[in-house]
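The next block holds one structure in the form of C-alpha cells; read it before the comments.
A single protein chain has been removed from this complex, and every other one stays in its place.
Letters A, B and C mark the chains in the order given here, with residues in each chain numbered from 1 onward.
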C-alpha cells in the first residue's frame, strides 16, 4: 500500500506527540513540519527526517501531499482546514474547530462542497478502556444505557496566558467530555452547567471557572454527569461509568504498574496515576492515527468528523450559557442541522 | 446507668430493625410496641418481651417512658413528635418529618417551646465508611472540600402504591443524599435537579421520576453531584467520593466477603453487594441508636436534629421545583431560619 | 428450645471472646466462669451474671451443666476434656488438644468410650470468606482443587515467656493453617517444612523459628503452601488462594471500611487491616459457637472434632521433624488411625 505523505502543522506539545507517532507509523511519511516558530519546526523536522517551514503556504503547494495533521493554535484551524479542502487533502484536526460557532458553521458550508476526509482529534474515543466500554454497550452487555458519569480533572491548571485564550473551561476542557458523552449518547437535547471558583484566584480573575459540573440529557432520557476540575492532587483523573438497565461498566485511572504497597499506615496502595494526557492517552493517540490512515486509504468515513467537532462546540457554548444564566439550555435544534 | 424505657411506634420493616437493635442494646428496655396493625405489634412485642398496643395513646400515658422511636408512616410523624414534646420525652424519628414543609415549620415552632432531645433517623451519617471520611476531612486530610459525589441506587423500585404516597423521588429517596450532602457541606445555597423516566412505566404514570441527577452548590462554592436510580442490576449502590484540594477519599460498596473469583471469562470478580439498606446499613442503624442513647443520657445535643430534617426537606422541595421548571433554585434563606 | 447451661474454663483473652459471645447468644446461659486467677474469673462472671470459681472441680459437680468451653492453658485441656467425658458433658475446646501427641492418643481412647459431642476451636473454618470458598469448591465452581496457598502472619511476636511454652511455631501458629489445609484437603500424606530466623533474636534463642514455609501434599496429588511469620508491618495477614482446574478463588485481608484515599504519593490506599485475630475472626468465633450449640441441640456431629484436632497435631509434629531434618515426612499412616 502506498505510504501517505503527511504534513504536520504545529510542532508544540501535541504536535510532537503526532510527529513521533507519524514517524513510527509504517503507512506514513512525515514530509513537512510547519510552525511559525521556525526553530521548533526545524528541531522536529530534523528528528524525523522531514522538511521544516515557517509557513503553511509551503505545505499546501506540495503536490505530493496526501494529508495534513493540524496541531496549531485554535484560531488557525479553520483557515488550514479550508486550505486543505481547496486542495482535496485529508485532515486530522485537533479540537476545537474554532471558538466562534459562526466561524464553524461557515467552515462547514465550505466543506460541504469539498468532501475531503476530515477527522477531529477527539483522541479519547480511541482510549482502549473507553472504546471497550462503547463496544460492550453496543453489544448489549448492560442493556439500555441510562446514566453516564464522566470525571475529568487535570493535574494542575494551565498558566494565566493559556486560560485567557482558552475560551473558558467549557470550550477548552469540558469539550473533551462533551464529545465523550456524544460518543455514547449521540443526540444530546439539554445542557445544564455549573461553574465554581474554589481554588484559583487567577482563573477567577480571568472570568473563568476552575471547577465545573455539567448535566446533559439525551434524546431517550439518558442523563450524563460531567465533573471537571483544573487541578487534582493525585494526578490526571480520567474516569467513566456507564450505568445501564442490566449492569454497569467502569473505566478507572491507570497506574504505571500493578505494584501495590503494604505498610503500617496504608495497605494496597497503588503508585500515582499517569501524570497527564501525553502519558494517559499515548495509546489513544496512536490508535487515532491508525484509524485516520485506514480511513484515508479505504475511503471509509472518518469518525469523529467535522459535525462531531461542531456538536461538541454547540454543547460547550450551551454549557457556558447555562452556567451564566442558571437555566437549562435546550440544544436539540442546533445539532440537527 | 439507668436503662431507658423506650417505645417503638411502627413495627414495619424499619421498625423491626430498630426493635432488634433496641432489644440487643444494654442501655435500653423496649417497653412498648405500638402499631394499628395489632398483629404486627403483638408479634414484635412478644419477640422482645414488650407490651403491644394498637394505639400510640397508650404509649404516651406511660409515666415511666423515656423515649420513643418513630417508624410509623410519614403522615403520623408530626403528631407523634408533638405528643412526645408535650410529655418531654426524647424522640428518634425516621425521615422525613412530613411531606408538607408548612407542617414541618409549624412543628418546629411547637418544639421550640418544648426542647426535648430529638434526633432524625438519617442513619447513613453513622455508616462507618461515610463517618470515617467525614472525620478525616475534618482532620484536614484532603484539604478544603471542593466536590462531593454521591451515588445512590436502589436494587428495584418500590411498588406503585408506595410510589404514589412517597412524595416523589426527591422527597423519598434523594432526601437521604441531600442530608448526606449537608453532613459534609452544611450550608447548601443552590439546588438544580433533573428527573428522568427511562425504565418504569408505572412510575412515569404516577407522575414521578425513576432516575435523577441533582447538583448542589455550597456556600463556599463546593459543588455536589447526586446520582439516583430506582433500580440497579448489581444490587444496592451506595457510594461517595469527596474531592478536596489535597486529595480524595472514596467509600465503595460492600460485598459480603472479600472472596474474588478468577475464571476464563472474568477475573477478580467479587460477589454481589449487600442487597438493600437493612443489610448495607445494619451497622449504621446500631451506631445511630448508640448515639441517641448516649445523647439522651448525657444531655449532649442530638445530631442530626430537627433542623437537619427540615433542611433536607427544603432541599427536596427545591429539587422537585427545579426538576419541574428547569431552573436552578436558590435555597439560601430557607435554611437560615 | 431449652437453653444450654455452659461453663467457661479460662477467662483470658480468648476466654473473654467466648464469654461475650455466650452471653449474647439466645440459646445459652453462661453459668460458670472458672479460672485459677480468681480475680479474672470474678470479673468476667460478674459482667455476664455467671458464678465465678477458682476451681474447675466446682463446675463439674453442677448437675445442670450441659457443656463446657475450654480456653484454659494447653496443659489442662486433656484433663478437662476427660472430666467432661466422665460427666457426658459437651465440649468446645480451644486448640491444641495437647502438645504431646501420646497424651492426645490416650485421650482419644478415653473419649472412644464416652462419645460426647466434642468440637475443636479451629475458628477459621467458620470465617465467612474461607467457608464461602469451601462451599463454592464443593459446589464445583473451580473444578478439581490442585493447589492451596495459605498466608498467615501475626502482627508481632508473642513475648519470650509465651514462645517458650508454645511448643514452637508449627504447633502453636502453623497448626491453624494445617487445619485449614485439612478443611480443604482432608487427607494430607506428606509434610515438608522450613523454619527461619530472620528478625527475632529471642525467638532464635528459645530454639524456635520466627518464620516458616510448609509444603503439604494431599492424597490426590494436591500441593499446599503455607507461609508464616511471627510479625507483619501491615497488620494481621490472613489470606487464602484455592487454585483448581477450572479457576481460582481467593480470600483477602479485611480493612475496617471500604474507604480508599488518593494523594500525591499513593492512590487507592486502604486503611490498615484488622489488627489481630480477635477483630479479624470476630464473626468466625460467633459462627463457631452457633454451630456448636446447634450440634449439641440436634445431636448432629461436631466438626472439626477431636480427630481433626489430633490430625493437625500430627501434621505439626511432622513439620517440626521435617524442619529439623531437612526431609519430607510421610504422615499417611498417622492420620488413618
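Annotations for the structure displayed:
FYI, a contact is a pair of C-beta atoms (placed from the backbone, for glycine too) under 8 Å apart; a residue touches a chain by one contact, two chains touch by 3 or more.
This is a predicted model, so every value here is computed, not measured.
Screening A:251, A:296, A:316 or A:331 for touch with the missing chain picks out A:251. Among C:114, C:158, C:223 or C:282, the one in contact with the hidden chain is C:223. Within the complete assembly, C:211 is the residue of C:211, C:238 or C:261 that touches the hidden chain.
Within the whole complex, the absent chain has one touching residue among B:23, B:114, B:233 or B:282, and that is B:233.
Along chain C, the points of touch with the absent chain fall at residues 142-144, 146-147, 149, 153, 190, 192, 194, 196-199, 211-213, 215, 217, 220-223, 225, 227, 229, 231-234, 243-248, 326-328. Where chain B meets the omitted chain, the residues involved are 233-235, 253, 255, 261-273. Residues of chain A in touch with the missing chain: 24, 128-129, 132-133, 136, 141-142, 246-254, 256-264, 271.
The rule is short, and it goes like this: only the chains that are shown with their structure count from here on.
Each chain gets one centre point, the mean of its Cα atoms, and the points for chain A and chain C are 58 Å apart. Averaging C-alpha coordinates per chain places the centre of chain B 41 Å away from that of chain C. For chain C, the set of residues that touch two or more other chains comprises 253, 261-264, 271.
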